[in-house]
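Missing here: one protein chain of the complex. Every other protein chain is in place.
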Amino acid sequence: MVNVKRVVLDVLKPHQPNALEFSQAIAEAGVDYRVKLIVLEMDENTETVQIELAGSAIDFNAIQSVIANMGGSLHSIDEVEVNNETVAG
Amino acid sequence: MVNVKRVVLDVLKPHQPNALEFSQAIAEAGVDYRVKLIVLEMDENTETVQIELAGSAIDFNAIQSVIANMGGSLHSIDEVEVNNETVAG
Amino acid sequence: MVNVKRVVLDVLKPHQPNALEFSQAIAEAGVDYRVKLIVLEMDENTETVQIELAGSAIDFNAIQSVIANMGGSLHSIDEVEVNNETVAG
Amino acid sequence: MVNVKRVVLDVLKPHQPNALEFSQAIAEAGVDYRVKLIVLEMDENTETVQIELAGSAIDFNAIQSVIANMGGSLHSIDEVEVNNETVAG
Amino acid sequence: MVNVKRVVLDVLKPHQPNALEFSQAIAEAGVDYRVKLIVLEMDENTETVQIELAGSAIDFNAIQSVIANMGGSLHSIDEVEVNNETVAG
Amino acid sequence: MVNVKRVVLDVLKPHQPNALEFSQAIAEAGVDYRVKLIVLEMDENTETVQIELAGSAIDFNAIQSVIANMGGSLHSIDEVEVNNETVAG
Partner (left out) sequence: MVNVKRVVLDVLKPHQPNALEFSQAIAEAGVDYRVKLIVLEMDENTETVQIELAGSAIDFNAIQSVIANMGGSLHSIDEVEVNNETVAG
């Protein structure tokens, strides 16, 4: 089975919900999700953030919905790690 | 449960209370808080400091109050780490 | 026996399938494959990605087929690691 | 209890007492103090030194007195680490 | 006894055999050889590659033959590690 | 008790005794001294060397004598580490 272990996303978001609330909402989408958010650029109405999400099996569609629901826009998927765990590596 | 593990804050503060007293006040807000403060820029009446706060479950609202009570102003949340600890990761 | 342990590939791909789907398809080609994809450059219709693939015995021909089947084009093999495992090193 | 674990200080000092004697005097102020001094700039009559002081519970007021007694002038507190050790972190 | 443990070679090679096949052929020359190849420069008909070869006792003459047999040309030996293992170090 | 654990010295020395002999003479001054010497600049008659000396309790006056006896001149003390070992840190 192929599991997504880590994604690094470039996201444009409004100032509200703030970086903390944004991170928390993403983390709530998976029972072992770990989220690191870094603010890359701050404009008048928006901010560009890099979100690194790690977990044992990330559900990417769910993450996309969470981001969209908070008014965020996924600009790009910058990094991906996926492991085939059919056998122990 | 989603816990905030680490935040990096950009704060503008008056020279008094000094960097040490400022850090101590923040650390007092949580029984296992660890605070690292770095002075980034020093002006005539104010200084810009980066505050990195780590803990097992950071209460961000409490931190904001502590900063405001010392005359500090939270300029931005630069980094956030939150973990969903519903199951052991 | 000589096994391929790691390759770093430079690949030009269309935007669809996206970076995540692309990585997943490659990972599916081997039971212990680990894939890291980084988007290096994004153009109007295509993106250049670096794909690092690790495994205990990578089948390079199979990987080339997977990439071609998704409309990708292998530009270069940038790094290779191969180990002779006739005896334990 | 909140303990100061580490401070990085920017200090202007006369050439005498020299960097070694200066460091020793600071270390004598606490039973487990560890001092690292780096000379940043050397002028005709003075030198600017960075002093990193670590300990389990630094008494900052005592350190300020030691520095002043040797003719040094504390220019700035550049970094601070404080831990709340009410519970084990 | 003095054993060669690691060499870093600068090699000019034709595009075929490709970087993967080239690495595999070198690894086949010794039962515990580990090969890392990095493509440094790609020209119309040739490519310059850096080959790092590690093993418990590298037979350098054999490696030179393998490279020559594939149309490669050894430009320089850039790094060498040799250990005298008469006694355990 | 306050012990000097490490000093980094900037020393101007004649070419003879050479860097090796110079280092050996310093190391002989203390039963557990470890010396690393790096030549920073080489002039016609002199060379500037950085000497890093570590030990459990460095006797700085003895080191100064050794350097002077070999024709060296201590330009500056660039780094100092001293630990108060009244209690185990």
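Letters A, B, C, D, E and F mark the chains in the order given here, with residues in each chain numbered from 1 onward.
Operating definition for what follows: contacts are C-beta pairs under 8 Å (C-beta built on N, C-alpha and C of every residue); 3 or more make two chains touch, one makes a residue touch a chain.
This one's a predicted model, so the numbers in the text were calculated from it and none came from an experiment.
> Provide the residue numbers of chain E that touch the chain removed from this figure.
2, 4, 7, 60, 76-84, 86-89
> Considering the whole complex, not just the chains shown, which residues of chain F touch the missing one?
Residues touching the hidden chain, for chain F, are 18-20, 23-24, 27-28, 30-39, 42, 55-56.
Simple rule for what comes next: only the chains that are shown with their structure count from here on.
> When you check each chain against chain A and chain D, which touch both of them?
B
> Which other chains touch chain C while also touching chain D?
none
> Rounded to the nearest 5 degrees, what is the angle of the rotation relating the C-alpha atoms of chain A to those of chain C?
50
> Need the most distant chain from chain B, centre defined as the mean of C-alpha atoms.
E
> Between chain C and chain F, what distance separates the C-alpha centroids? Give it in angstrom.
Taking the average C-alpha coordinate of chain C and of chain F, the gap between them is 52 Å.
> In whole angstrom, what separates the CA-based centres of chain D and chain F?
Inter-chain centre distance comes to 23 Å.
> Chain A to chain E: how many Å between their CA centres?
42
> Note the residues in chain A that touch 2 or more other chains, in rising order.
none
> So that we know how the chains sit together, what is the shape of their touch graph: line, ring, star, complete or other?
line
> Run through the chains and report each pair that touches.
Touching chain pairs, listed by label, come out as A-B, A-C, B-D, C-E, D-F.
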